[in-house]
Each structure stands twice: as C-alpha cells, then as structure tokens.
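Could you have a look at this structure, given as structure tokens, before my questions?
Missing here: one protein chain of the complex. Every other protein chain is in place.
Labels A, B and C are assigned to the chains in the order they are written; within every chain, residues are numbered from 1.
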Amino acid sequence: MSNFVPTPTVPAPDIVRCAYMEIVVTDLARSRAFYVDLLGLHVTEEDETTIYLRSFEEFIHHNLVLRKGPIAAVAAFAYRVKSPAEVDAAEAYYKELGCRTERRKDGFTKGIGDSVRVEDPLGFPYEFFYETEHVERLTQRYDLYSAGELVRLDHFNQVTPDVPRGRKYLEDLGFRVSEDIKDSDGVTYAAWMHRKQTVHDTALTGGNGPRMHHVAFATHEKHNIIQICDKMGALRISDRIERGPGRHGVSNAFYLYILDPDNHRIEIYTQDYYTGDPDNPTVTWDVHDNQRRDWWGNAVVPSWYTEASLVLDLDGNPQPVIERTDASEMAVTVGADGFSYTRKDDGDGSGAVEGFKLGAQL
Amino acid sequence: MSNFVPTPTVPAPDIVRCAYMEIVVTDLARSRAFYVDLLGLHVTEEDETTIYLRSFEEFIHHNLVLRKGPIAAVAAFAYRVKSPAEVDAAEAYYKELGCRTERRKDGFTKGIGDSVRVEDPLGFPYEFFYETEHVERLTQRYDLYSAGELVRLDHFNQVTPDVPRGRKYLEDLGFRVSEDIKDSDGVTYAAWMHRKQTVHDTALTGGNGPRMHHVAFATHEKHNIIQICDKMGALRISDRIERGPGRHGVSNAFYLYILDPDNHRIEIYTQDYYTGDPDNPTVTWDVHDNQRRDWWGNAVVPSWYTEASLVLDLDGNPQPVIERTDASEMAVTVGADGFSYTRKDDGDGSGAVEGFKLGAQL
Amino acid sequence: MSNFVPTPTVPAPDIVRCAYMEIVVTDLARSRAFYVDLLGLHVTEEDETTIYLRSFEEFIHHNLVLRKGPIAAVAAFAYRVKSPAEVDAAEAYYKELGCRTERRKDGFTKGIGDSVRVEDPLGFPYEFFYETEHVERLTQRYDLYSAGELVRLDHFNQVTPDVPRGRKYLEDLGFRVSEDIKDSDGVTYAAWMHRKQTVHDTALTGGNGPRMHHVAFATHEKHNIIQICDKMGALRISDRIERGPGRHGVSNAFYLYILDPDNHRIEIYTQDYYTGDPDNPTVTWDVHDNQRRDWWGNAVVPSWYTEASLVLDLDGNPQPVIERTDASEMAVTVGADGFSYTRKDDGDGSGAVEGFKLGAQL
Partner (left out) sequence: MSNFVPTPTVPAPDIVRCAYMEIVVTDLARSRAFYVDLLGLHVTEEDETTIYLRSFEEFIHHNLVLRKGPIAAVAAFAYRVKSPAEVDAAEAYYKELGCRTERRKDGFTKGIGDSVRVEDPLGFPYEFFYETEHVERLTQRYDLYSAGELVRLDHFNQVTPDVPRGRKYLEDLGFRVSEDIKDSDGVTYAAWMHRKQTVHDTALTGGNGPRMHHVAFATHEKHNIIQICDKMGALRISDRIERGPGRHGVSNAFYLYILDPDNHRIEIYTQDYYTGDPDNPTVTWDVHDNQRRDWWGNAVVPSWYTEASLVLDLDGNPQPVIERTDASEMAVTVGADGFSYTRKDDGDGSGAVEGFKLGAQL
C-alpha cells in the first residue's frame, strides 16, 4: 500500500512537547495587532520581518514566530526533544524514513540552537530542537497579566487525509493516543496524541491535507476565554470568532476558535486532564454523538471542517493538498447526508437515536 | 386607533420588582426533575399538584410555582408592590383601564397574601401583591450551594405584537426603558424595562402574542452558567440547550437559554449593570447590528424568535395569539430577506456594512 | 442628651446612592500610580492638582476625586439625589438641623453642577447633587477591561464614636439598615445602611471619629479581586494589602482591603445581595461571632480597627476626632480582654462557646 509509513529501525527521538509554530503572515503589522494587542502574547524579540512571541508561563525563547511572507502558511511545527543528542536521533530517524531533512546548528529561528527540520511522511514541516535561549518566565508578573492572558502553548492540530496512517506514524514517533473519533464502519475521523501529560501535543483531523488546522494556547480559567470574546466584540471583530466558546466532548476542555488576519486558526483552550499514566484510558467517541465536539451540542460551523492553512516544504513552497477519500465528518454529521444524536438509545428497545438539536441540521 | 392604551387618571401601583411566575406544566415529576434536580431551585413547599420554588438568596415564599395542568402555559406574572395599599392601587388602576380583575385576600398561591390578578391590556395575566410569608434566605447556606446555583429571579420576557403600544403601557405603569432595538424606519423590535435597579424586570419582544418568551434567573458568576451546560451534557439533554451561552449585546449580561420539559424557556443570566439613577442612559441598538443579541456575533437560532409559551386568562383558558404585523426581527436579520453587520461603516466612505459572520446567514 | 440628633420637620432629600468621594492626597503622582496604574480606574479629566476617576460601568463624571493637598484627608462624601429640587431639600434639611452648609450652583468639583455641602451632625462633610456631566459608560469597552477591573463605586464606610446616634440620623435621612453588629448588653458596634438596592451606601463603624474608614469599589467576580492581590505581589507592595481577601459574614461579599500611599483604605468588594424590598430582613450579628467580619474566621488585623482617615470641615481643616466611649469591638473580640467563638453552643447544654481559631487571639 503506497501510503504505508514504515517504522524505522533506529529509535525515535525522545520528544518532550510541542514547543512553537512558525507561521507566515502577509501583513506583519496586522498580525502583530492580533497576537500582541488583542491576544496579549509577549514579544521576546522583533524586527522588520519577524516577531517572536511567547506565552505568560513560557521560559524558552518563543512559542510562535510570525514571519512576513507572500503566502499565508505554516513553516514549522517545532517540538522540543529531551537532549541535544535527540536532535541527532530525529535526523537519523527521518533519514531512514526517506524524508528530506535539513540540519542547522544555529537553528532556523532566533533563540533556538541546533535543529533539524524535515518534510515528514504526511507532508508536514516538523522541527526538532533542544537548545534554546531561556528568557524571563513571566509566571508571577501579574503586573503584565491581562484579563484574557494566554499562559501556555497547548497543542497543534493537523489536517491529513488518512488519519489511521498518520496515527501509526505518530505512535511510532512516540506519541500516545488519548482520544479518537470513529464510526461503526471503522472509519477514523480524528485522533488526539500526546507526549507531555495533557490530552495532546498534536491532533489529526481528517480532511484534505497536509494543512494546519489550528494552534492552541491555554488560559488559566474559563473566564479568561470569555474575555477574549468580549474584547473581540468591543473591537468589532466578532466575525473573527469562528466557533465557540464551548466545552469540548473530546478532551473536556473549554474552548474557543478565532481566526487571525490570514485566516490561520487559533484555539484558546483550558482545563483538559492529566494523561501521564502509562495506561491512561483512551476515549473513543462515536462520530454521530452530537456531544463529541461540543459537549453542549452546539453545531460545528462548516468552515471549521473545510478551512485550514497551507504548510510549506523546506524550500518554502506550499505543499500540494491531497483530498481525503474516506467519509467526511461534516458530511456524515451535518446537513442532508448526515445525522447526529444526543441520546443513542432512549431505552425503548428500538435502538433508535434521539435528541436532534435545533440548528444542528442546517 | 384601536390598540391605544389610555393612561389612567389614578396613580399606577408602586411596583418593587418582578417576584414570581406561575407556570402550568403537564408532568409535575418531569418538571421537578428539571427545576430541582437539574437547576437546583429550592423547594419551599410542595404537594401533589403544585411545587413552590425559590432561588438561593430569596426571602419571599417563592419565585416560581409549578402547577400541574392539562396545557402548558403561564398563569401569572407576579410583581411585588411597595405596600399593602398598592394592591388597592393596582386594582383601581386596571379597573379604570377596563381590564378584568380578580382580588383574593388570601392570595392565589400559598405563601402570598392579598393579591389582585388582572388580564392586562396586552392580554397578559399580571398579579400584584405585597403580603408574603418570609422564608429562610439561604444566602450563606454554602452547604447547599451547587456549582450552578441560581441566586435570584432576574426578569420576565413577554412576546407582544406591538412593542411601542406595550412600552407605553408599561411606562405608564412606572417601568423605565433601559435598552431597546429599533431600525432606521422607526420599527421597534424589543424593549427592556425595569423597576428594580437592574436592566429589566420585564422585556417586550416583538412577535405573535401575548405569549411568555422566558423567565430568567441570575447566578453569581459566569462559571455557574457554564456548569449548567456541562451538567446538561452529562445528563444527555444538551438538545434542551436552545441558545448560548453567550454575552448579550443588550444588557451586557452573560446568558444561556434552556427549555423545560414543556418547552417553557428559562434564561440563566449574570452581570448586567446598575440602572438606578433617574437619568440612566437608554441604549438603543440597531436591529441590523449583529452584536445586539450576542456580543460575539453568534447566531440567534430561529426557534428563539418563533417559539413561546401560551398565557392564560383569569379563567385558566389560553389567550388567543395575535400575529405581529410589523417587521419581524428574524426576517430582517436572518436568511434570504435579512442582513446583519459587524461593522457599520468601515471608513471607506461608502457607508457599506461589513463583517458578515460565517453561519450568521442560514 | 447632648448627642441627640433631632429629626427635622422638613422632608429629607431623596438620595439615590453614594456617588463619589473627594480625597486629599499628599503626592498626586504616587496616588495616580496607585489608582490608575495599579487599580485601573479610568481618568475622566486631570490637571496639576486634581484627578477625576471613574469605574468601568459609571456614566457620571467621576466616582473619586484625588486632590493634592498638605494633609491626607477626606473632603467630601458625595451622594446623588433624585432631582435638582432635592438639592434644595438637602440644604433646607441640614439648615434645620443647625448644620453649616455651603451651596455652589457650579459645583465643588468639575463635572458636577449645583451642589450643597454640609458639616453633618456627626462631623462628616456630606455633599448632595443631582446635576452631572454624562461621560462614556465603558461597560462594553472590553478592550479596556483589566484583569482586576473595578466596575462600580459600591459604598462608603465612616468611623463614628456613637453608632446608635449615627444610625438614627441616617435613618431619618432615609437610609435603611440591612445589617448590624451588637452584643447582648445592647452595645452597637457597627451598622450597614443603604439607599440603592445593595447592602449599603454607607456604613458606620464604631470608633474614634469622625473619620473615613474606607471607600469600596465593586468587581464583577471574585477572581478580579485575587488578581489585584497578585498584582500587588508582583509590584512588591504586598505590605499595602491590609486585610483579606476573604468572605464577609456581614453582607456576604467577597472582599479585600488595601491602603493607598496616604493610608486611605480602599475596599474591593463583590457579590453582596439585593435589598430593595421594603421588608428586606435586617441581619443582626453577635459581636463575639468569629465569622461576622470574616466568614472563614480569619483574624481582623488590629490596624483595621484603629486606623482611619481624617475628614475635613468646609474650610478644609481636619475635624477633631472624638473618642468612642462604648466598648471597642477590637477589645471585646481580640486579645487578653476579648473572645470570639465559631460555634455558640455545641449542644452539651452548658451554653459554652467553642471553636477558637488558631491565631484569632494574638
């Protein structure tokens, strides 16, 4: 099968966590207004072409790099590994996979040292690094704490046509699955995968890809997320709130999706759960369960399923987007072809589903 | 003009606040599960046909009466007046208005004394009382405080075809308008009116009426409302969440609308603002402003505009519902005939509106 | 009896609410840093000698005036009345009381029109006004909303030697008592009195007076108050946190007391309860109940009982401070001479009190 990803014979690099994303934006000033003025991310460094941003409790140089460029896209999903030697391990691992790799001893971005970037088997630009400049961790700088403060980078989310293939690849790379969405025919629609002890460092969303679905930052409490909505209302950009706020079924986190000026999707996220035990139970959701993506049954807007950001190859060119051929989650749950239920079987023995929500069907 | 409401020559009764609603439910046990087990309202008294409920910080006998009956409907919108003499004033006032009235020295419900009920000029069953049994105010009974605790009755909301007519009637009755929704043609779609020092004791929503749109209870904080959603998800009744949670434009309150087993609509509401000054500024919203009903621009579901509860006359029969002939807020804002904007004029001199939200147009 | 306050024969002015306080500060820049940079109050206007501040949801010109002067003190406790005519009523009322009054058609401060200031029978400088400039109400300006945002002026608190005398004077003036603290010998230690529908517009604390105990601003939620503490920690001025945060027994509000650069005491306060019904139950606390001032039994620091701000007469000179001769709340509850209990009678029939808290006794 052409899309089989072999498991390398060399050990996978020991990944600590998702660490930063580098995104290309077309108007740096507008993006700065979004990420700094609206969202309050903290500028570690900036120049005419690039802004390095970090969250409140971060001590590495950055969690997000905004780089000015002609086409909005994602240049890197960067993971921190456990030691300098693990960068070698990553390079060897992807070489054995037959992937294109590029090693830079001085890093691809400021504040990061020896790194390797790869075009991974799914077409994503992954980076692995250990060395980084430590900067002031702002944890107790409450004089800088805004009402909607983003305190940690939480996770990435990637769109890929073949979720089981991607899942196997990431499991080989050492990720563990915390939750997934399937149907009774065995189709997998999405999977959540972690290295650190949260629900995910990255997730795979089934769709046309490779594309970046979103990058997520955590807040301390739910009211911080509500404030971000309120502020977007005050700035009269509520049309940039795409979905939420709501409570996820998957992950149990309280969430919000907003769109940056280039339509890169940002999630604001809080209060998922500890997954650090080796036998952490995997939760599988039925794709027809209307509470899987929103515990309150609020409808997922179609754009959330269809729109995503291009990703770049190591030359900086957009990767071609391959169509998903498996069933689409949107098609099987929304509109004429799909259905969702709130209660699977109301106990009358018929096995009938019940609880269609007003508005859940367009 | 036939629907003119004359101002009586006798003084209007001095109303303190909205105090309780009496609703007819068709299955008392199911309604008890909703109001007591789910929402945590406190039972003051109950028997086979009736349950008297109050919120956490209430000291009068009840804020909500559930009475078993054949047709789901509202039997009374009850206001507390400032003294026993004001019940006489209310009776005289409505008699002069030519309305049917009924006076009961022992009250219409347990725990309430001398009261008058009227069929008001808009067709609603209004009650006025002063005497009430004081019960334990649970304010510091934190041993009884649930995660989604309802602490006060906040307001009523009534559907009526002719909002300006209703507004004049309520202003004569001593209510003051805090906010309203209009269009540039002078059509009024809704008005919020208060006696106590909050945004409203009741509101008028334009539509086919007389019907009861909702009754609202307040929580202390926003997370209490989120918990109610989370609990409805856990109980697999998320399809009974009709709209929200969200931030209102009008009133600025954080809100949620849910449906009881008879489709009576309940709002959970928190953090509007002080309106007690005589010159409290009235806020007028443009009906096309997409943030007027939800500050985050999230769509109002059609059912919220179209569905409401019947109200009863003093014989207990449903009042006939009269159609609104003015423009409908749903029609002018949702779907093929309507539009909404997020930014009224983006400054290009064209006066063009901008900022349609994905999903705001069905 | 010399300290009897007669009830005037003319009607008391119809007071709406506490509206602003004018305080004299010795270093305007330091006070600005405290009220604007730390607490986030909004500057309506300012010049070299005076700063006019308002809270987030205020629409009148100011809630706090900082005026530079040689001696830290309070120049006015200003109340808004219901109409321009009520300023006349106030002047007549205090004239009949034999108090010194001063009327200024253009107001004593910017943004306020026709006002009367009086030296009241307790020695406090009270002001009454109706006319005020309306300014932008920032209620939905969430782009300006800080993590510890102060949204309303809530109340004043005054130290006076003879609480029953002060209470009678304020009741005659139209205030109603919501709560008080007494002992079994009939000594009154404090009383909370309101015009608007909250627990108080002002309170009387027994002690050497006339002095200003504190002025209180409200936040929306409890986490906003915690943020103020956290920010004071970050600024290394935690020694200016005098007491709290905690939950009051009296009023049930969540509270914090902090000290400005001149030792004027500011309370941050949230979530007391509705008191607008004419028969709102008065709550009386036993002075020995260890939960009366802090529901969690945390000790009141001695400075909170002993320290307060001077108040000025109409010439701008400090009023002499008269000693309280009744029992002192601190003396009867703290230290060698006092006691407090958590449980009044543990049911063993002895009537013994129980539940001394570690640290409640110095």
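General observations
Operating definition for what follows: a residue touches a chain if its C-beta (ideal position, glycine included) is under 8 Å from a C-beta of that chain, and two chains touch if they have at least 3 such contacts.
Since this is a predicted model, take the numbers as computed values, not measurements.
Every visible chain touched by the undisplayed chain in the complete complex is listed here: A, B, C. Of the candidate positions C:Phe34, C:Phe108, C:Phe175 or C:Trp295, contact with the unshown chain belongs to C:Trp295.
Note on the undisplayed chain: of the listed residues A:Arg117, A:Arg167, A:Lys222 or A:Arg324, the one touching it is A:Lys222.
When the full complex is taken into account, the listed residue touching the unshown chain is B:Glu221, out of B:Glu221, B:Asp239, B:Asp272 or B:Asp289. If you put the missing chain back, the residues of chain A touching it would be 16-17, 57, 59-60, 80, 82-83, 134, 137, 139-140, 151-152, 196-197, 220-222, 249, 252, 271, 273-274, 276-281, 295. Residue-level contact of chain B with the missing chain is found at 140-147, 149, 221, 223, 227, 230-231, 233-235. On the side of chain C, touch with the chain left out of the figure occurs at residues 221-223, 226, 229-230, 232-233, 236-239, 241-242, 245, 247, 249, 254, 290-291, 295-298, 301-303, 342-343, 355-359, 362.
Note that only the chains that are shown with their structure count from here on.
Relative to the centroid of every protein C-alpha atom shown, the closest chain centre, again from C-alpha atoms, is found for B.
We define each chain's centre as the mean of its Cα atoms; on that basis chain B and chain C are separated by 35 Å.
Separating the CA-averaged centres of chain A and chain B is a span of 41 Å.
Residues of chain B found to touch two or more other chains are 221-222, 249, 295.
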